[in-house]
Structures are given as structure tokens and as C-alpha cells.
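All protein chains but one are shown in place.
Just so it is clear, A, B and C label the chains in written order, and each chain counts residues from 1 on its own.
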Amino acid sequence: MAVKPLHEGYIGEVKDRVENYGGNYIVHIGWDHHMLYAAPQALVLSPDLPFAEFLHKVMPESFGAHPDFATIDWPSVQWKVDGTAFEPVPEKTLKELGVGHKSVIRFDTPGAMGIGNAGV
Amino acid sequence: MSIEIKTTALQPVRNTFANIERRFGDKPASRYEEASYDLQPSANFHYRPLWQPQYELNDVRRTAIVMQDWYDLRDPRQYYYGSYVQARAKMQETAESNYGFFEQRDLVSHLTDEVKAQLVRYVLPLRHVEHTANLNNVNASAYGYGTALTQAFMFAGMDRLGIAQYLSRIGLVLDGNTGTSLAEAKGYWMDEPVWQGVRAYCEETLVVADWFEVVVAQNVVCDNLMCDLYYSQFDQWLNQNQGQDVGLLTEFMRVWYKDISRWLDSVLKTVVAESPENKALLETWVTHWREKGALAWTPVADAMLGAGAMAQSLAVLDARLERAGLFK
Amino acid sequence: MTTKKLNIKDKYRLLTRDLDWDFSYQDRKEAFPYEEFEGIKIVDWDKWEDPFRMTMDSYWKYQAEKEKKLYAIFDAFAQNNGHLNISDPRYVNVVKLFLTAVTPLEYQAYQGFAHVGRQFGGVGARVASQMQSIDELRHVQTQVHAMSHYNKFFDGLHSPAHMHDRVWYLSVPKSFFEDARAAGPFEFLVAVSFSFEYVLTSLLFVPFMSGAAYNGDMATVTFGFSAQSDEARHMTLGLEVIKFILEQHEDNVPIVQKWIDKWFWRGNRLLSIVSTMMDYMLPNKVMSWQEAWEVYFEEGGGALFKDLARYGIKPPKYSEQSKIEKQHISHQLWWTFYTHGFATAFQTWIPTDKEMDWLSEKYPETFDKYYRPRWEHARQLEEKGERFFFPGLPMLCQTCQIPAVFTEQDDPTMTTYRASDYKGEHYNFCSDGCKDIFDDEPEKFVQAWLPVHQIFQGNCGGPEVSDILADYYQFNVGADNADMKNSDDMKRWKQWKGVA
Partner (left out) sequence: MSKVYIALQDTDDARYIIAALEEDNPQAVVIHQPAMTRVECEGALMLKRATVEEKLGRDWDVQELQLSLISLAGNVDEDEEYFHLFWKS
């Protein structure tokens, strides 16, 4: 379906197209079953950021406050980008792993079911 | 105990809203000020209208008139909704008692056939002019800029609907609630050559794109000519032709015209004083519509009041324009 | 001459409906250019039924009487420091949210109805719209005046219009109404008059006003009930609009159904803010959000859609989903506000034990299982002096613009992720409903001014969050956005009440 304007040629201005971010991407990160974080977090990251750096720098800043974070068994974590599973490779960049502008990276941590095992 | 609280501890933290404080200083504000300034959304619009994608939902570019701050157009009557409806309620109370008196005393039976015929032929068709004025004022309210101005246009638009309804009631008084006089008057409006200029003028104002130009065509030119012809000159004619009781039925309009003029004059004056560009543009529009207005109303004026009436109304309009600072 | 007795319908027709005429000198389509593009077919405007046949003289008379009463109460409220009679200073935060989120919508309604009141080709529909327009202006102004007194004594109320255009969570109501105003005139009426005013507005006003009454806020009760008397006219207009459009042409039915589906969902999302007011922000509670939803939507709306079934109209798509969500959204939203409390122009707090027990009782299926653990954790952290805040900025839904806080129907611990790709860009949504709306009109919704994305572009000042709050949002940082317990509002309240 398409919008039905008065006249042909109604083109919406995309207010957050990738060009507006000086080479960076908006990237969203969500932790499955950990609702202490009310919503996935939005960050501005370089698409060339290696996954290792993402894991060791970005993730602790974003999720380190959660008591489960320290106990995560990283090798067993399941990762998805925009709904598709991927295998993280430390030296590959986010872009190479399939992350695009406004993508959602999700991670599921089997065994860690949140505060009080309530998915918090 | 509670008295002590009220006198010592209950100092307000601030006197008014931050925008009002910025405009008028840190002091208690009037209800008009708090209800009228900076309320209109002015930034970060999400979607362009499907019906007008060249503009934002609220956009100063819908008119060629430019104001540094549209909120300079303060209403000297200080009408916000509450004060507006109370002012009109007072006027309608008088009108109600006037119409009631007219009907109970059967004053219509004192009118000569000539007066009645004049009313049907020349006064009742005005309800269609008023209806146009309703649309044109609502237009300025919808597409104009800044609450101070747009609310006043909304009030004016509703005034015109009210006046259209009062004029219709004059018809019902004349025809004993059958509606025949209204149908007859609509016939004149549609087909009588004398009215076709005014009707064409009304239709034209409804297709003009620039809302401020519409205001010039309607409120400045058409209204001033019409109100002088009817509520001044025709009123006199009625007095001289045993029709003075009709004045009871048009008192609302006369009081209204005075009220609305106070506001409109101030709007014009402020817009003219803003810049030479505004002044020049207004002069172009006024010249254009004055010429059309004169052509449109002359047949009505001649037939209703005789030669010379139109010239008098044009002179009244010109004096008003000059007072606003135009053409000088 | 004998005078015929006129009934109200004939009188209204003669006074009002016959004012318009067939044009001879201009093309009527140029005077009313927006009537056809949405595909709605109007065969005969004369079939329009005026819901209330009110002429302007009666309008001025009755409205002036209402205003006189209302302002007498405002004056008395201010003179007697009526704010001291509220139940608890936390209550004022409801007023803050109302003034910044709802009052500006009344303003947009004024503008939107002025627009359609100019554009409809039928005089009956125009006049009804114009009357609603001026009523909406009334509501803006009476609300500003009612809250003017609170602004003098509490923080967070000083810049409602400025904040509405900029603050992150206020883009939710703002974009809702701009969506309606940017649409064609018939969609606007279906969106606002029908879906919002008729189906959902009772959920905003009636429980909220009763809430104000329960919490000693006489100024709000008074403007609320006074506004509601106009609202009853507006609701009736909403129902007449729908019936009129549906009766005009059968081709209108699917278009209207699509709008009902869309605007039900938009409204449902918007009202999630109200759910937090009812369940968390009112210190004395009237009824739970779930109960209000059942009375006002499921029962009330059920009757309505039964009545509309004869036109082939079905209850809105996803109304079943709302029956599951009603047990969750207030908790999810207040958690969102609490964890973003540094960036809200109102104060936040953790519910008390008594309040949590009330929530357990009202939400036996969900509160203890999913939400109490969050609050208890947050309280432990507060006690340790480690108040928990959301660490950055949240992901927003492209359509409703609420942070993506909603969860899957079958798993309240799992965020709902939905997405679409359009012209090479990726868009995220909080729900199937919001994704459907985007997919149906992508050229419109790609334009969304998403606060988080705008902050990242540097369009809101900064880069420090505190600068954005102070300069771009014009918060009084440290006052407007404080935790309730440490706030200046609380300190003043204690001083007024003479308690330590």
C-alpha cells in the first residue's frame, strides 16, 4: 500500500537517514528476558567497530549495572541482528556481521533469567 | 494555624508561565495573556500534510505578509474564549429580548409592504454573504499564525454564523416561520442581476490561496462596504420610511461591527507598521479588492439606496484605511 | 399574520443549512479542494444529520453560563490556596503530565477542526466542526487557567507548549495528533471524532476526573466536567460522522474500517500514558487501568461496534491484543518513566508497599510475577544510594514513538520486535499494529521526528544530556526532573503543611 495524497509525488523527508550521522550508525541493543532495561538501548556506533570492542567496551557500559551481567557465560550467548542469528567473530566489524543503520542487535543469555528469575 | 500558613509560607514560586514572563516580565499575568501567547505548536513537525506538502502543519509561509512575531497582533478586546462568549452572551440577551418584543408586539404588521419588500430583496440575501464571511474567517483561523490572531478569527467566524442566523430569523419573522421569504431571497441571490456581482465576489474570495489576502477581501473591503451600506445608510433609510422597528433586529450587528472594527483596525495598523513590504503588499491587495468590491456592491447600493450611497461607503472605507496607515 | 410553530429541526435547517449555494462563477472544487482525494464518496451532503441543533445564540448563552461558573471556581481555588487540599504532592505530577501532553492536543484539535470546518463541502458538517473547533480552544484555555495556579506553586508546569514540541515522551501525543491533522479531512474526523472522542476519550476524562475528585483537585474536576459537557456533543458528532460516511456509499466501508483499525491502535498506544496516571500516579486510586479499559472500551465500545455491525464494520483489528496488554502497560510505562526520571518534567517514585499491594490485588495475574520484582530491586538500589537509571537513550517505535517497552503476547519478559525495510532504510516498531500503520503509509511515517534520533544528530543541543534538558527542553534541571522524595515540591509541601 502507499500513502494517498492530494497530488501525486508526495515524498516524505527521511529525517534519520544514514547520511545524517557522519559515518556512524544508530544501533539498538536488547537483552532478551531482562526487563530491568525498559527498552532496547539506542547508541551511535561506528559500523567499523570490531565486535571485540563492542563486546568489551560498549556492552559493559550499557548493561554492566545488571547483576546477571557479571555471570554471563559468553560462549553460550545467542546473538541476532534484525531477527537473524549470527556468530560473532571478534575481529569482524559490526557492518561485516550484518549490522546496518538502525539495526537491532539482540542477545539471549541462557541460564540467566533475570532478577528473581522474573525476566527482570 | 492555617491563617498563619497562608500569610507567611505561601509565597508563589513563580508568577506565571515562563514564556509569559519572558514577554511581559516577572509579574502576575492576565488570563488573556496566559491563554493567548505561544500556545500554537511551532517546531519539530512530524508529517507534511497530505493535502499541502509544500508547508508544515503550522507555517508562516501560507501568507506573503511577514511578521517578526505574529504575537504582536494582540487583540485590544483581550478576548479569550471565556471573555468572548460572555461578551456575546450579553449581546444575544439583548437580541433575544429585541426579537421577542418584535414578535410579541407583532411589529411586523406595522411595516409597510415597501419596507418588507426591501428587507426580503436586499437584507435577507446578506445571510449568504455572512456565510462566506464565516468560511473566510475560519480559513484565517485554520491557516493563520499565532494564537493571538487565530483565536480572534475563530471568534469572528462564529460571529458571522450567528449573524447569518439572526438575518435568517428576520426572514422567519417576515414570513411567519414558513421560510418562504428565505427561499425568495435565495432566489434573488442566485438569479437577480443586482446581486450577481456580490455573489461572484463571494465565490472568488473562497478560492484565494493567501489567507491574509482573503482577510483583505473579506474583512477589510467587503465588510466595511457592506456594514456602512446596511447598518448605517440603510438603517437611516428605515428610520425615514417607518421601518425604524427593524433596528431592533439589527442592533446585534451594529454593536458587533463596532466591536470587530476595534480589533481589525489594530491588526491592520500593526501589520502596516511592521515593514514597508507589508504596507506595499496590503496596498496592492486593497487596491485590487476595493475595485472589485465597488463594482460588486454598486448595483445593490444603487437599487437599495440610490445613487451616491456607494461613494459614501467607499469614502468610509478609505478613511479607515488611512487611519491604519495605508496609502500615505 | 399567523405564525407557524417551527420544530427545532426545521428551524435549524432554515437558519443554517440553507446558507450555502451552488456556485456559478467559480469551480466549487477549488473552494473545497480536499474532499475527494481520500476516496470517500459523498453522494448527498443533505443527508447529514446534525447531532445537536444548536444555533449560535444558544451556544453563546449556555457556554457563557458554563464559563461563568467555571471561572468563579478557579478564582475561589486560587484565593483559598486550593492546592493545599490535594491528597498528596505526588498528585500534582498528574497535572504536569496533563498540561504538557494533553492540553497541547486540545490545541491541535482546535486547529484540525478549524481546517475541516473550512474544507467540508456540506454546511452541516462544517458548522459542527467549527463549533467543535472553538470548543477545543475553550478546553486549551480553561486548562491553562486551571493549572496556572499550580504553576505558581509547583515545578514542571512553566513551559508546556515549548516542551510539547521538543521533549522526548511528548512526541508521542504530538505525533499522534499531527498524523491526524496531516491526513485528509475524512480521516481526521474518523480519527479524532470517532476513534478518539467517541471510543477512547472517556478513558481519558471520566476516570481521570474522578481521580482528580478523589485526590482533592477541585480545579481540575471542575474544568474536566465542564469540558465533558462539550465532549458529549463531540462524541455524538463522532457517531454521526461515521454513520453518515458509511451510509453515503458502500465503497466507503473498507476505507473507514482501515482508519478505525489504525486509529484504534494509535489511540490505544497514546492512552498507555493515561494507564500510568491511573495505576501509579494518582495517590488515591479510583479504579485500575484494567477496570477502566473493561468498562469504557470493552463494554462501551462493544455496544458501539454491535450497533455498527449492520454497516459491515468490525471491531478494530488488534482490539483482542489490547485485552492482554491491559494487564501490563501501566507497569511497563511507569517503569520506563521511573528509569528515565532524570529526563522527565515531572517527578517519579517507587510505589509504596500499600500501593504495591493494591496493584497485586488489581493485577493478580501479572503484578507479583513480572513487576513487583523490578520495584523491589529498584528500592534496594535506592536504599544503597544507587538509584537505577536507564543507561542511555531508548529505542523508539517509528510509528507511536513510545520506547519499545511493550512485550510479546505470550511472554511479558520478551520485548516485541517488529521491523520493516523501505527504500533502503530500516525501521523498528513496538507492535504489529504500529508496523501495519507504517507499512500502509510509509512515505508519511518515514518523516517522524524521533527525539532520540534527533538528539544523536545534534539537533537538540548537547551533547551532554544535562545541556539538552536545560537548554533545549528548558527544564529547571534538578527541580522539574528530581526524584519525588528529594524534590523542591516535596520540601515546600512539608513546609506548607508544617511537617518535618
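Couple of notes before you dig in:
The rule is simple: a residue touches a chain if its C-beta (ideal position, glycine included) is under 8 Å from a C-beta of that chain, and two chains touch if they have at least 3 such contacts.
Keep in mind that this is a model prediction, so the values were computed, not measured.
In the full complex, the chain left out of view touches C.
Check C:G300, C:P391 or C:G461 against the missing chain and you find that the one touching it is C:G300.
Contact with the undisplayed chain is limited, among C:R53, C:H83, C:R181 or C:K285, to C:R53. When the omitted chain is restored, the residue from C:S202, C:S288 or C:Q447 that touches it is C:S202. Interface note for the absent chain: among C:K66, C:R90 or C:H162, the touching residue is C:K66. Where subunit C meets the missing chain, the touching residues are 7-9, 51-54, 58, 62, 65-66, 202, 205-206, 209-210, 213-214, 221, 225, 228-229, 231-233, 235-236, 239, 243, 286, 299-300, 302-304, 306-307, 309-310.
The working rule: only the chains that are shown with their structure count from here on.
For the interfaces B-C and A-B, the C-beta contact count is higher for B-C. Computed centre separation for the pair subunit B/subunit C is 33 angstrom, with centres defined by C-alpha atoms.
Here the CA centre of subunit A is 58 Å from the CA centre of subunit B.
Subunit A has residues 3-6, 10-13 in contact with two or more other chains.
For subunit C, the set of residues that touch two or more other chains comprises 33-34, 37, 184, 444-445, 447-449, 454. Contact residues of subunit C toward subunit A in the complex are 33-34, 37-39, 184, 332, 335-336, 339-340, 369-370, 373-374, 376-377, 388, 390-396, 403-405, 407, 412-415, 417, 419, 423, 425-428, 439-450, 452-454, 456-457.
By the touch criterion stated above, subunit C contacts subunit B in their complex at residues 1-6, 10-11, 14-16, 18-27, 30-31, 33-34, 37, 55-57, 59-61, 63-65, 67-68, 70-71, 81, 84, 104, 107-108, 110-111, 114-115, 117-118, 123, 126-127, 130-131, 133-134, 137-138, 140-142, 144-145, 148, 151-155, 157-162, 164-166, 171, 174-175, 178-179, 181-184, 444-445, 447-449, 454, 474, 488, 492, 495-496, 498. Residues 1, 5-6, 9-10, 12-19, 31, 34-35, 38-51, 57-58, 80-82, 85-86, 88-93, 95-96, 103, 106, 108-109, 127-128, 130-131, 134-135, 138-139, 141-143, 147, 150-151, 154-155, 157-159, 161-162, 164-166, 168-169, 171-172, 176-179, 182, 186, 189-190, 196, 199-200, 203-204, 206-207 of subunit B touch subunit C in their complex.
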